[in-house]
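Worksheet for the structure shown next.
Heads up, this is only part of the complex; the chains shown haven't been moved.
Chain naming follows the written order as A and B, and within any one chain the residues start at number 1.
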Amino acid sequence: SLRSGVECKALNVETKPFFSVGSKFQLEDVIEAQQFNRDTLGAIFDVAKEMEKIEKISTGSNILKGYLMATLFYEPSTRTRLSFESAMKRLGGEVLTTENAREFSSAAKGETLEDTIRTVEGYTDIIVMRHFESGAARRAAATANIPVINAGDGPGQHPTQALLDVYTIQKEIGKLDGIRVGLVGDLAYGRTVRSLAYLLAKYKDVKIYFVSPEVVKMKEDIKDYLTSQGVEWEESGDLMEVASKCDVVYQTRIQRERFGERIDLYEEARGKYIVDQNVLDVMQKHAIIMHPLPRLDEITVEVDADPRAAYFRQAKNGIYIRMALLKLLLLGW
Amino acid sequence: SLRSGVECKALNVETKPFFSVGSKFQLEDVIEAQQFNRDTLGAIFDVAKEMEKIEKISTGSNILKGYLMATLFYEPSTRTRLSFESAMKRLGGEVLTTENAREFSSAAKGETLEDTIRTVEGYTDIIVMRHFESGAARRAAATANIPVINAGDGPGQHPTQALLDVYTIQKEIGKLDGIRVGLVGDLAYGRTVRSLAYLLAKYKDVKIYFVSPEVVKMKEDIKDYLTSQGVEWEESGDLMEVASKCDVVYQTRIQRERFGERIDLYEEARGKYIVDQNVLDVMQKHAIIMHPLPRLDEITVEVDADPRAAYFRQAKNGIYIRMALLKLLLLGW
């Protein structure tokens, strides 16, 4: 079944990366969204909540004083890197930065990822890795004797984004069971919405709406998985109607690079579902708009001033989630 | 008038970035040299003086412990970046570095500066921004809920350089009223000398000499402004005579990139006014030579050993001025 197809990509939860004692578990690595269940998510969110208080202490925290984090980025992602580095420094930890980790294993030199990891683990206490190859984070974690966090591995996973998305929904809406979420935009290639759909399936009575141009619609694997988990979903071409029903409208950017020469198709797709004042007008008072950022014009600037525009708060939640993960990986509970 | 032309570019001093209570003001952002007057400059210089003592404490200071500064550089400027980062760390603060902030809003992604700022302000307590577009720092400050320091915005402003220049004159000569300053070299394109002329106009009985090749002479706007402020100025082709009269000889580099194909004009211009032993010989004992660095051969190496060569001390003063600004922006008085 599709479900086991998904699970075969997951880590063996019994032995790695968790050692569970009730909901208190030992987090060893953060590799993919699938490694979490509603208990472990809830436990992490509780820690993230504590982190919100700590982040506000103006003299800073010393929780991770003496700890070193290396950001090993094989492709640049300033946004993600700064978020992790901010999280580490807010906890009193220190950072070794590299944005051109490819240089470690340049074509001329040809060092394996495993050798690089064995060297870097001698310099630091935790590795945050961004890589261009799917599965690289898992390979790094299998080699390292210190914790590894996947900060995105190519078309693969970006689990801390998935966690901060779910955390944002819980914090803004106050619940996860029973929520209605509209996923809008690029549902075919956006790993964000795919991971989010996967994690939402862990909650009860969730309903998901897919609103996307035909060329980038949600793929069958996720739809089959949701069905297998008893999650209601439907596809819709009517953003206004979906927006009026949902607790969360999760907008995403249509990625031009997916369309190659067909700029006409790209232009058609990107203009199709825009979140603007008209959408706000039909949304419920308690509902929110999310976006993984960066955004172009798929959310108009006029929306920013509305309190339901949650995307910059969502970005900020990334700090709390990453603080929580760093704390759990380095210190435990 | 020209003066109001200059002022229209300035921030509204009453409301932003200052809230003044006598000379004790609340500094909110550092965007351009024009935002300062002699009272605020004097107050900042008093703090810079304190910072000189703090910088010498070998165990470091904890004044900014728990604070984070992000250096958001859209174009590289290692010198300026390191100076700010050193200042922050000398005060016990921490730094998030990015030298390729363009990646935040790469062509493919196209995020606005405003969106980037709204994201980054969630990671940090203060933003130091270098940008290739004039006015970018002002836009960032208008968006951010945290302080912004302009570390140079294209052909626009570089206010911390202007401040450290005036601070250097006060410290080396012991006064600002009544001083005589020779500005030498590229006066047309050098934003350094333009800002310095502007700030010197705030002091009494100042006299400014302009010594430059014809092709890069001081533009009319600054000359008109000085006249409107009652500042005496004159243009001269005789560096030796000017040097013999001045308290400060401020040399600048002729920038080759301004001359395009006309390498002949560049070569002629750059060789015309060199500060060398002959210039030193006519200078007064208390006078100094300044330069914003880097220098090529517009000051000969033989000059370095003379105590009147103040340019490396001037660079060091940048640390104290930046420490003072960081302290004032983050903690107030």
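Note that in this section a residue touches a chain if its C-beta (ideal position, glycine included) is under 8 Å from a C-beta of that chain, and two chains touch if they have at least 3 such contacts.
Keep in mind it's a predicted model, so treat the numbers as computed, not measured.
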Original post:
With 2 identical chains placed here, what is the total number of copies in the full complex of this structure file?
Top reply: 3
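Basically, only the chains that are shown with their structure count from here on.
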**OP:** Give, as an integer number of Å, the spacing between the C-alpha centres of chain B and chain A.
**Re:** 42
Subject >> Residue ranges of chain B in contact with chain A within the complex >> reply: 65-68, 70, 94, 96-98, 100-101, 103-105, 108-111, 115-116, 118-120, 122-124
Subject >> Complex interface listing, chain A residues touching chain B >> reply: 57-61, 76-79, 81-83, 85-86, 89-90, 97, 99, 253, 256-257, 293-296, 312, 315-316, 319
